[in-house]
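Only a single protein chain was left out; the remaining protein chains are all shown in position.
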Amino acid sequence: MPLDREELLHAYRVMKTIRVFEERVHDEFATGEIEGFVHLYAGEEASAAGVMANLTRDDRIASTHRGHGHCIAKGVDVRGMMAEIYGRTTGVCHGKGGSMHIADLDEGMMGANGIVGGGPPLICGAALAAKVKGTRNVGVAFVGDGASNQGTTFESLNLATVWNLPAVFVAENNGYAEATSSRYSVGADSIADRAAGFGMPSVSVDGHDFFAVYEAAGEAISRARDGGGPSFVECRVNRYFGHFEGDAQTYRGPNEVEDLRANRDCIDLFRVAVTTSGDIAQADLDGIDSDVDTLIDSAVDEARSAPRPGANDLLTDVYVSY
Amino acid sequence: MPLDREELLHAYRVMKTIRVFEERVHDEFATGEIEGFVHLYAGEEASAAGVMANLTRDDRIASTHRGHGHCIAKGVDVRGMMAEIYGRTTGVCHGKGGSMHIADLDEGMMGANGIVGGGPPLICGAALAAKVKGTRNVGVAFVGDGASNQGTTFESLNLATVWNLPAVFVAENNGYAEATSSRYSVGADSIADRAAGFGMPSVSVDGHDFFAVYEAAGEAISRARDGGGPSFVECRVNRYFGHFEGDAQTYRGPNEVEDLRANRDCIDLFRVAVTTSGDIAQADLDGIDSDVDTLIDSAVDEARSAPRPGANDLLTDVYVSY
Amino acid sequence: MARTITYQQAINEALDQEMGNDPSVILMGEDIVGGSGADGEMDAWGGPLGITKGLYPKYGDRVMDTPITESAFIGAAVGAAASGLRPVAELMFSDFMGVCFDQIYNQAAKFRYMFGGKAETPVVIRTMYGAGIRAAAQHSQSPYSIFTHVPGLKVVVPSNPYDAKGLLIQAIRDNDPVICFEHKSLYQTEGEVPEELYTLPFGEANVVREGGDVTIIALGLMVHRSLEAAETLAADGIECEVIDPRTTSPLDDETILESVESTGRVVIVDEASPRCSMATDISALIARDAFGSLEAPIQMVTPPHTPVPFAGSLEDLYVPDATKIETAVRQVAGYSR
Partner (left out) sequence: MARTITYQQAINEALDQEMGNDPSVILMGEDIVGGSGADGEMDAWGGPLGITKGLYPKYGDRVMDTPITESAFIGAAVGAAASGLRPVAELMFSDFMGVCFDQIYNQAAKFRYMFGGKAETPVVIRTMYGAGIRAAAQHSQSPYSIFTHVPGLKVVVPSNPYDAKGLLIQAIRDNDPVICFEHKSLYQTEGEVPEELYTLPFGEANVVREGGDVTIIALGLMVHRSLEAAETLAADGIECEVIDPRTTSPLDDETILESVESTGRVVIVDEASPRCSMATDISALIARDAFGSLEAPIQMVTPPHTPVPFAGSLEDLYVPDATKIETAVRQVAGYSR
């Protein structure tokens, strides 16, 4: 195993926290308690966990509309996230951002983004800042297969190469952009291959396999840290829920999700790998499971009882001074 | 020769007309008679002539800020163009557009464009219209090496593949975007190679060689006509004048332009080819030279004496009705 | 024959009938079919809210899904319009204008003028706007003022099913670029709509309610909030004339000015951000051309100058409501020098 026991346990905790967080948000959305557009990351946990296992707090990421998993893996406070999604003053963004705009700059998380392709330019900036300041930090931009067709994404790939930025672009290819298949929207055989046209190395990995993601991202991130410039990593993943909560998903094949859950679940695969190898005992993982359940329960309870922002909060945070 | 006598003479006339037109605009700009931003195409004539020799009037092109050559090659009236550049009512756009916005939809010329990368999306639309209407027409978008980095260009390549459009993208790589070398701005070994990432065939040709351009573009255009989808053609060219009139060009190497003019001139190369092969006699070409001189002289004279638009023209052409 | 249908159905019907009527009408947008390339159903979505559902089965390839590539496909719609089609492109949320504005602002809007009258660009862009569904800062904006600012664009903001159908058909037949702003909170509202094809002319305001005391000018969803306020105020003897301009460009100056000439008192209700907005545009029109009739300051009811907040508790404070409109009307009604 390329990671030590603590690291493996941490990775598991991250994935499990994301999963339970998302399943719970799914349920609470159904009750009507959570409002707005909510895009769940369940099924893709190994991607966030595998990439982020290579990052420090001072490295930066730019996320997407499907941002909960990236936030949790980057270390954003789970209670603050839940409160944010509930629109409470205790939320990480004071209830002003919501699911699509969770950000925590202190944790190096530059924001979920409601604009598809909004993140890559920003990450060029974060990487540039690291370069100018001479830190060894990196910036990682996440995009989906759909976002991989957006002009802002292509431009950012080129700019990162031209400026030789410590940046990594992670394309989470879950096969769909909303209801449109990537087989339709991506006019190329492979998303990863496009990187060659932008002068950077790329790799495509099975995003259900935490270890594959960890290694591929690790290589890209080390190269960036060492001044070797940008790289591109495609993670082939799957999402378990609809594009957003409320999506009936009639565009998906019969039993598509059931099969995935049964046979390709990243958390199951991780459990099997680390227990089979003997690195971790089942009981340790079960312990984490129950920690996580407790955490999410209490995050929801706290969010529910937290105050909602009011008239005093409406006009703050626009400008420093006016 | 792949072209018959008439076609060869036409190609020569086109190139020569562009050259003399541009040299004259250069001179008149220097006198102060022509105003605004003027980007000259001299040196790149074989690209426009070689591509357009494959097009009919009903095929459409979208041009760039450096549009005079494309216009002339596509059949836009030269007198009307000169009058436009002089800002007269007899201009093809009534003096409202100027050098950067010459268009003539009747000739299939959708406009020079002041926005770098503005044309490729438009050409996707022209190609789509041909496809929907079931004509065998094509759309050709010209971009420079600089424009090849713009997000709108990349997006259009992808869209053209996804929709299997009868579109051809011609990248005129003249080595510079303003004062910036393409060696700096293009984060890849080759502009043409990028097309692979967008699922379309591409080729890079010596754009000083009319015949090379003619054949490469011809193949791409036939494929498009036959429903075979989009292609990408890179023409490696050089510009003789500055980015725009007034550019001192200190970013260029010593004698760069002199060498090019002496050794790589597309018109000289064409003359040698067609006379050596025995297809055309020197005298025929000389005859065209003098026709062209007369044409440009009279175009300038006419433009100079044409009326300037006035108050009555200011408010027209905004909406059909208001 | 008029029946009661929703705003959403009225839009779908306008597209359906005009596609049936004119083969040059085509549709494009992200997931306006839904399911392209996938293993399940086609027409799975009909757009995120199902507005275009049923059109793909009927018109096939004339209804096209696009990659997420707004510059390219909005530009393609513009280019196709300049090449003889009448494309209707869906920009899913008007907030996404930022990634494709150039093709609207510098291309579509300028062709006719810049090319000396020799180009026509009959493109329609349908787009969703407005706050109220907790969609937060990047999915709740009302940027029609920005489009109204741009010479060469026509801008439509329908407030009810009847207008939505008639104005959309007019937009498709119009030979200039038209942007139709559909309020996401209006899709399920109902109204009487004729079955037949009909058009409503641009630049003709609708006097939704007559009244002699105060003129309220309101757009889109705000028309309904204004009517609500007007009912309450009527109970107190303040009669409001409520004007819905229906199109902001062209704008029906006359109807507005005439009303102000009779009431002398004005409140403008606008869901857009308050600076350089339709509210200020209409106010300035009145302050210039009906100054002599004005008897009170021109009040504007708008959101504050902030992004749209996520939390329901804040968003409800953000969007103008009937109470705020009522307060503004009372203020101008009670004003004397």
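Labels for the chains are A, B and C, by order of writing; each one numbers its residues from 1.
In this text, a contact is a pair of C-beta atoms (placed from the backbone, for glycine too) under 8 Å apart; a residue touches a chain by one contact, two chains touch by 3 or more.
What you see is a predicted model; the values in this text were computed from it and never measured.
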item: Interface partners of the hidden chain - shown chains only, full complex considered; value: A, B, C
item: Candidates C:R62, C:K110 or C:K324 - the one touching the absent chain; value: C:K110
item: Residue touching the undisplayed chain, where the options are A:L9, A:I72, A:I85 or A:M110; value: A:M110
item: Residue ranges of subunit B at the interface with the undisplayed chain; value: 35-37, 84, 87-88, 93, 95-98, 100-101, 113-117, 146-147, 149-152, 176-187, 248-254, 256, 308-311, 313-315, 318
item: Contact footprint on subunit C, counting only the chain that is left out; value: 71, 95-99, 101-106, 109-110, 113-114, 136-138, 143, 145-146, 148-152, 249, 251, 272-273, 275-281, 283-289, 291-292, 294, 296-300, 304-307, 309-310, 337
item: Touching residues on subunit A - with respect to the absent chain; value: 60, 62, 91-97, 101, 103-106, 110-111, 113-115, 118, 120-126, 128-130, 132-133, 139, 151-152, 155-156, 158-159, 162-163, 316-320, 322
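In the analysis below, only the chains that are shown with their structure count from here on.
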item: Graph class of chain-chain contacts, one of line, ring, star, complete, other; value: complete
item: Centre distance in Å when subunit B and subunit C are each reduced to the mean of their C-alpha atoms; value: 40
item: Centre-of-Cα separation between subunit B and subunit A, whole angstrom; value: 45
item: Separation of subunit A from subunit C, taking each centre as the mean of its C-alpha atoms, in whole Å; value: 35
item: Set of subunit C residues in contact with two or more other chains; value: 66-67, 69, 71-72
item: Residues within subunit B bordering two or more other chains; value: 151-152, 155, 158-159, 162
